[in-house]
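With one protein chain withheld, the remaining protein chains of the complex are depicted in position.
Moving on to chain A:
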Amino acid sequence: MAWLVVRLAISVSLFYTASAVFEDQVGKFDWRQQFIGKVRFALFDTHSQASKKLLVATDKNVFASLNSRTGDLFWRHVDKTGPEGHIDALLMYGQDAVVVAGNGRLLRSWETTVGGLKWETVLDTGSFQAAALVGVQDFVKYVAVLKKSAISLHDLSSGSQIWVENLPDSDTVQYQTIYSGGNGLVFVFGVVPNSHIVIVEYKIEDGEIMNKKSVEAAWMSSLESSCTVISSGILLCVDQITQSLYTLLLQSAEQTEMRQIHLQTLDLEVASGFQPVLTSTQPNPAQPPLSEFFLQLSPDHHILLQLKDGLIVPLRDFNPSYLAAFATSGERTVAAVMSPKNDTACSINLFSADTGRRHLDTTIIYHMDPNGGKPNRLYVHAFLKKDDSVGYRVMVQTEDLTLTFLQQPGRVVWMREEALADVVTMEMIDLPFTGTQAELEGEFGKKAAIQDGLLPMVLKRLSSQFILLQAWLAHLWKLFYDARKPRSSVKNEVNIDTLSRDEFNLQKMMVMVTASGKLFGIDSKSGTILWKQYLENIEPNSVFKLIVQRTTAHFPHPPQCTLLIKNKDTGLGNLYVFNPIFGKKSQISVPALPRPVLQTLLLPVIDQDYAKVLLLIDDQYKVTTFPSTKNILQQLQDTASSIFFYLVDSSQGKLSGFRLRKDLSTELIWEVVIPTEVQKIVAVKGKRANEHVHSQGRVMGDRSVLYKYLNPNLLAVITESTDTHHERSFVGIFLIDGVTGRIVHEAVQRKAKGPVHFVHSENWVVYVYWNSKFRRNEFSVLELFEGAELYNSTVFSSLDRPHPPQVLQQSYIFPAPISTLEATLTEKGITSRHLLVGLPSGNILSLPKMFLDPRRPEVVSEQSREENLIPYAPEMPIRDEWFINYNQTVSRVRGIHTAPSGLESTCLVVAYGLDIYQTRVFPSKQFDVLKDDYDYVLISSVLFGLFFATMISKRLAEVKLLNRAWR
């Protein structure tokens, strides 16, 4: 018996050794794109002139360095998600970048050239307020961190704490900002709202409080955006209600009250309802800031002001202007201002900060994307040119999270679409046929054949053949033309106009919906963004559902996708209908949705334009149809009795099933209540609509058949216990028929915890949970069989299933945590299935379903061997060659999307998270394709050789026969 097991194990292992990619296949059909997220801090490395570094910290807790010439990543550090890894501040001095992370928990210093960590210090608890570099005598030596109740000073080169001091009266005063002008003192500003400002002065050497004063400021509520320090220690504040600027000399003992300067005296006025913003600049932390500052009076009005001898002088008024920023190169500080030019473009100009005079020939034209958002952040990189004039480049961030890097006179150096760091949902759409293919399609379309007679059909046929010939000749000519060009320039440019389906439908359009409300159309072969569309006014917590109503198969009707956007707060939804290939908004009239939408249901019923019908169920369980033509309503009346839908309300622990009535209202037909005090429903999954199962059963060792229980209406419901104690927690799984509400099976995994990831497909459900008793991840598989006989082999009706299915279950230990789970999908379902497991390490594991088979025997028998069942082993193996993305790890993988291709052996896989990775997998290897290394030359030369040898020998034999006959 033992040798049998060994032999089997060897044969199985041999079977799978070649599933990884070969070295020369790297990047051939896969690609990865890395993203960083919405930029919160961006700093240009001005340390040396030739530096190309751009340091960014983002809301995705990513700290990265970009190449400012190409936009590529030099390095990237991905911290923990959530508030634990939140980047609070980014400061840079020379080669060091100091980052405060995790709400002031960690202070880190990074070496910027290679991204290595220099030191890390754990700070005391307390919520973070501000951080600043502190310089002494032209040298920046320290970094000061202000928390809610304490201030600490750290050495910049080692991170060691110099001193930490508790702030006086920290329970009443809100300390918010910090300032140091290089004169041996650190100022901390706090505010008691609508009462007074507190200024505390610390000595750098030992943290001794040198001075503490409070200044009356009844109008002030927050310091952060309305106050700044300018010109050798003058606190400047702005208030909208009193329409005034206030100044306060920090180091004078006699001034106990802020000096008020009415904006009217400067002929200025703050727009009503707008909180004015002050922007100053401190080019060197060891020196006091400049006396020039920007005052933003309305969203598109900035003014450059200067404080001179206690008087505020306007230097230049920028009206209108969207954005303004300071930048310093060497000793010269400039201000860049973005102003609208016309409807589609903005111009950015450079002004000298101290005079407000415009620099000549410094205009950059920024063309706004008509499908994008408005610019909302401007980062300027100024540098000195050879002739000692100031040159600059800018990085513009827009509302739709596009980073555009521009240089004079408006050339876009690079662009990054950071919205893609947060993909919510996606679909893969077949590309349309080329014109010629479509011509053929049109010719043999059903409609055409009925309308035309014989002769027109022949003529049509001839003309389409002629067009095909023409296309082929054009293709040949292009080949010939390209062959003469140097190789590098031939690179296949993907263009939206030349987009067409390839031979095996391997190239598709990836339609991605991002959390920021930007839609993308990406070519799956190269990863090129072919179209993008920003939907404005999307609430940050909206829910999206993408539905493909019409595929490309119905030429000449364009494909049609519908995006349902539901606002979580109001519950109201709206539909956005677009063409997924070109990204254009469709002109079809969309039904108004006056009531909150609960769910949608895509019916296989099609209207005369071949669009599938979408049903939208509102909170009164009424149904809206889209499209809603007469034809559709007629069809719906006919089929209404067979349309069912289910709703799962996890807050009430209720599953309810409804049936559609002819008048498009609904009736409740079943309800399953899972008491919320014991367990809560965490997820529900049905089967994928485009899934095909080729084999209706499994062949047993004795050559009989075990038929699968393939209920298309089956739902897998996962629950988790409300009790989280590790001894009493459990994970439950219910298999419920969505039409009748019958509970087909239920299982409880005791001493188990979520998060549960699961896949429901064919006749099986695989789920992963955390076993809190043994502290390990476990896979469990449920498989349902009808038995040795089919109850009804022609039709499946949930209403007529007298026999319950046989359920088999087995569990395995999985030696790694997982972040997402998905199954491969192929055109006809002949290819064996693999599970794609996204690991937190960024790898994607392709795990054969064969290993997750509840029929795996504990004792090997003749029959189980005949069935090719692997003997049961509790440990699930992880082999390195099963990682489909080799070293192209996907950070924070959140979802995996699988789509069938035209080849039965091939499944397209897109993993998305912070990064996007696209590849193809071959679960049963490429049985329908010749291998890449197939020796065409050898085979064809042998064939031709044999052919000619036959010809020659035939001739020789003839001659010989003739000669013999003559003898």
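Criterion: contacts are C-beta pairs under 8 Å (C-beta built on N, C-alpha and C of every residue); 3 or more make two chains touch, one makes a residue touch a chain; residues count from 1.
Assume contacts and distances are computed from a predicted model.
Of the candidates "Armadillo-like helical domain-containing protein 3 isoform X1", "AP-1 complex subunit gamma", "Ribosome production factor 2 homolog" or "ER membrane protein complex subunit 4", the chain left out of this view carries the UniProt protein name "ER membrane protein complex subunit 4". For the chain missing from the display, the contacting residue among A:Ala20, A:Val192, A:Leu601 or A:Leu664 is A:Leu601, taking the whole complex into account. Considering the full assembly, A:Pro712 is the residue among A:Pro712, A:Pro804, A:Pro817 or A:Gly945 that touches the omitted chain.
When the full complex is taken into account, the listed residue touching the unshown chain is A:Ser704, out of A:Ser589, A:Ser704 or A:Ser832. Within the full complex, the residue among A:Ser526, A:Ser798, A:Ser841 or A:Asn868 touching the omitted chain is A:Ser798. Residue in contact with the omitted chain (choice from A:Glu224, A:Asp502, A:Asp649 or A:Glu746): A:Asp649. Although one chain is not shown, part of chain A still touches it, namely residues 543, 545, 564, 566, 573, 597-605, 617, 639, 642-650, 681, 683-684, 686, 692-697, 699-700, 703-705, 710, 712-713, 738-739, 790, 792-799, 966-967.
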